[in-house]
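Only a single protein chain was left out; the remaining protein chains are all shown in position.
Residue numbering begins at 1 within each chain, and the chains themselves are lettered A, B and C in the order written.
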Amino acid sequence: MTNLFLLQLLNGVQLGILLFLVAAGLTLIFGIMDFINIAHGVLYMVGAYLVATFAAMTGTFWLGLLIALPAVVAFGLFLEFFLFRRLYDRSHLDQVLATFGLMLILTEGVRMIWGSSPIFVPVPDALSGSIRLLGIINYPVYRIAIIAAGFAVAIGLYVLISHTRAGMLLRAGASNRPMVSALGVNITWLFAAVFAFGAMLAGFAGAMVAPVLSVDPGMGESVLILAFVVVVIGGIGSVKGAFVAAIVVGVVDTMGRTFGPILLQMVLDPSAASQTGRTLAPMLIYILMALVLAIRPSGLFGRRGAA
Amino acid sequence: MSARLEIRDLQKRFGALAVTDGISLDIAPGELHAVIGPNGAGKTTLVSQLSGQLRPDAGQVVYDGQDITHLDMAGRVRRGMARSFQITTILHGFTVLQNVALAVQARSGSSFRFFGRADAEAGLNDAAMVFLRQVGLADRAQDIARNLSHGEHRQLEFAIALATAPRLLLLDEPFAGTGREEAAQLLDLMQQIKGTQTILLVEHDMNAVFALADRVSVLVYGQIIATGTPDEIRANAEVRGAYLGEEETTASGAAGC
Amino acid sequence: MRTAWQTLAALAASTALVAGTAQAQDVKVGLVFTLSGPAAALGEQGRNGFMLAVEQLGGLGGLEATISEVDDEQQPDVAAGRVRELVQREEKQFIVGPIFSNILQAIMRPALDGGAFMISPNAGTSNYAGAECNENFFVTSYQNDQSHEVMGAYAEREGFESIFLLAPNYQAGRDSLAGVKRQFSGTVLSETYTPLGQLDFSGELAQIAALQPDAVFAFMPGGMGVNLVRQYEQAGLGEIPFLSAFTVDESTLSGQQAAALGKLAGANWAPDFDSDHSREFVAAYEERYGAIPGTYAMQAYDAAMLIDSAIRAVDGDLSDMDALRDALRQADFDSLRGNFRFNHNHYPIQDFYLTGVVQRDDGAFHTSILEKIFEDYADYYADACEMEW
Partner (left out) sequence: MSAASSATEPTAPRVRLLSRTVAASAIFVLMALIPVVSHLSDDPFLTLAFTRILVFAIAALSLDLILGFGALVSFGHAAYVGFGAYAVGVLMRHGVTDIFVQLACAIGLSAVFAAITGAIALRTRGVYFIMITLAFGQMAYFFFTSLSAYGGDDGMSLQNRSTVLGSDVLESNLVLFYVTLGTLVGLYLMATAIVNSRFGRVLQGTREDALRMQAIGFRPFRYQLAAFMIAGCMASVAGVLLANQAEFVSPAYMSWHRSGELIVMVILGGVGTLLGGIVGAVVVLLLEEWLSIFTTHWRMGLGLLLILVVLFSPKGIGGIFERVFGPRK
């Protein structure tokens, strides 16, 4: 049981890390530009497809990743320049409509270029197989690498945001936009930079999970809602909140599915417990979100009254 | 004399900062009582607690003999306490008439009426027009509020406040950001209203305060350091030192809290 | 709706558009597949399989074939509307589709009420195999439970004592595990249902690692299967036999590749099926569409062959529904899977195989028949069907 618990904990953290990478960009873009980007999940998908393509072309995952990241950034900037820039001062509803449209276009575009069938990305040789942790559990090396990479990004983001001038601008921008322009910062450039950065994080997440998950045209959509859940639970604009919420969502979802039915069996008879567990399991994160928002209407680390 | 509003030892802290530090004050019916103070003195915080927007940490607000410390904003408005200006009550997408009629509607009959055009309710519109005439906006009744001038917005604010049938008006810096001409207009309007209403005026503009107020209280760092007639306050050395002396140097704008 | 547009356009131009001017000598077929969204890969196989047969046959039953293909968007109400359009407006005589069971439930009545024959090249739900069987409904695939039963029987025969069952939390998932359990008498260690569309199976894999069952059975169609199989390998569970249905097949292998090697599945056919007809089909399909066909394509191809055979049997006379139905029942065509005939409920009686994943010399992966598990296998629900012929 302890083994299982540890394994599930690791799994939960890994899922959380993945969600964090996608949600971090989303929450920054949201908080600083007050911009709802429904198409953010597409960047994650594009990251996965690009790494798949470049890895196949170069023959190694690492080289593929190295080329894919700047490519995603370039793609993000392209979108920013041609579309998003025109939407910053529009209402949230307009943003939702336009970026939803963009999501449809890009998802279909991916289907047209790469087809509907899932495509394959090999696990890099150096990280294949699994190792023994704490002497009791086997865990895939690649997943440990994902967790490590995610934590590295999280720490990097923390340093960037709390200890650099750029980070100070970001924080200031998230809480008080007029102030940033008052500081004489070129808002246009700052926004583009934030956007490129968010795109890179999402693309990086997509690239990292490509060897683990199915790379198919539905992958962006499925992660998007989860990322939004994370952003909202964490509090819009808060990277720290996104990190905490992502880990919580990952762990609750993974652990709840495994241990929920076991816990239910203590209070219900087995068949009722399994039925209830089956009904509740997919709702878990939504229940979690509803609970958090019912108690803290602006999320865990959100500013009160922010929207 | 029973006071319209009694403030008893009101306390509010934001973190370590005591923004309202044991304020007690009585306001008599029919009185125009002004509260003045430098920026950061806690004027807006005080009004917010009186209007129900903020909860005090300790102390009581008693209105017409009833403790309303825990009543919400809407509840206080319904009992006749109207707040205006720092929280603007104007809905910019509505017409001037609709704005006032809505305030009339708030106190006359249920608003859970799903049928019947509210715009066509003569009862609401007629009542609203009375207030618009009183503040001199009758000829703009059909205009969209957004299109009014700055000064007209203030007139409309008054009309809305009056339409809630107030027994106590909390006027939160009505003169902030007004030009000289607008200020003169506004002063006229307030001279008219004065005497018919009990008013708590929180204001930065000394000229207006001394021209209007029956009594003045001076708020500094969350405490009331003096209360008296305008003349008494003018003569008060402590007030001069704490506040009047620096009047020229403080910029108007963001109020304390 | 497509014709509604045409109609409106025609009306606007004040030209009378006369519907149904097609000559008696053509057969109208409507294809209903999921052609957009994440599951489009399966629908495309079905459509391609059917169209390939029509191309090769130069029509259907010697007649010109007017074929419309519509996208059901995997949404039941959309599908129902489009099928109604096909039968009412375009007067389709045959509706071929869909991939997904919930779509079948939604389009069954519109198709049959409109007087068309309904031929399912994939979805074969239990209700239509049993009490709700219909004289105008034929299935060229299987009853949904059968592929799962194959694996249950295999597990039973191999003498596995304990098994771990895994399926998505929806109707087909629950039916699947019921099918396995019908044939397997050992211990079911866990019956785990995951949310539909789950990406990460690490939680379930951890449980498997902890329980160490003799075998795992999984039903995880589409992208879920890709994720599961790859993560199964990465979690180092390779030694535990992996039995499955619709989890490693030609629609998922492109994403699974080597991770799928050694994974077992139950199926009614595989691309290396030993017959000339089947080999020709696979070669032609690969040539035409650049991918190895799976059962989805094979069953749709057979659906076309079935229609073709029936029309030939009635000499192209489509007006007599009864005669046509009798001809369909004969299933007088050379099925790609050889042994094929209809049970009295219009579901096939066919052989089922254990398949495994192999890599061809050119590097492509496909499933391969390992051994026959069931011969002339009829479905479990047929007894409940009162239809006789």
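In the analysis below, a residue touches a chain if its C-beta (ideal position, glycine included) is under 8 Å from a C-beta of that chain, and two chains touch if they have at least 3 such contacts.
Being a predicted model, the structure only gives us computed values, none of them experimental.
Here the chain not displayed is in touch, across the complete complex, with A, B, C. In the complete complex, the residue from B:Q105, B:S217 or B:N236 that touches the missing chain is B:Q105. The residue touching the chain not shown here, chosen from C:M108, C:V248 or C:A300, is C:M108. Checked against the full complex, the candidates B:L17, B:A58, B:A74 or B:A211 give a single residue touching the omitted chain, namely B:A74. Within the entire complex, the positions of chain C that touch the omitted partner chain are 1-5, 7-8, 10-11, 17, 19, 35-36, 40, 70-71, 74-77, 80-81, 84-85, 88-89, 101-102, 105-106, 108-110, 125, 169-172, 174, 195-196. Mapped onto chain A, contacts with the missing chain fall at residues 30, 36, 83, 86-87, 90-94, 96-98, 100-105, 107-109, 111-112, 225, 228-229, 232, 236, 275, 278-279, 282-283, 286-287, 289-290, 293-294, 297-299, 302, 305-307. With the whole complex as reference, residues 51, 53, 72-75, 77-78, 82-84, 87-95, 98, 102-103, 105-107, 109-119, 121, 144, 146, 160, 163-164 of chain B touch the missing chain.
Basically, only the chains that are shown with their structure count from here on.
Taken chain by chain, the contacts fit none of the simple shapes, being neither an open path, a ring, a star, nor a full set of pairwise contacts. For chain A, the chain whose average C-alpha position is most distant is B. Distance between chain A and chain B, defined via averaged C-alpha coordinates, is recorded as 48 Å.
Residue positions of chain C touching 2 or more other chains: none. Taken together, the chain C residues at the contact with chain A in this complex read 36-41, 44, 169, 191, 193-197, 199-200, 202-204, 206-207, 209-210, 222-224, 226-227, 230-231, 234-236, 251-252, 254-258, 291. Listed in rising order, the residues of chain A touching chain C in the complex are 1, 3-4, 7-8, 10-12, 14-15, 18, 108, 111, 115-120, 122-123, 128-130, 137-140, 142-143, 211-219, 221-223, 254-255, 257-258, 274, 278, 281-282.
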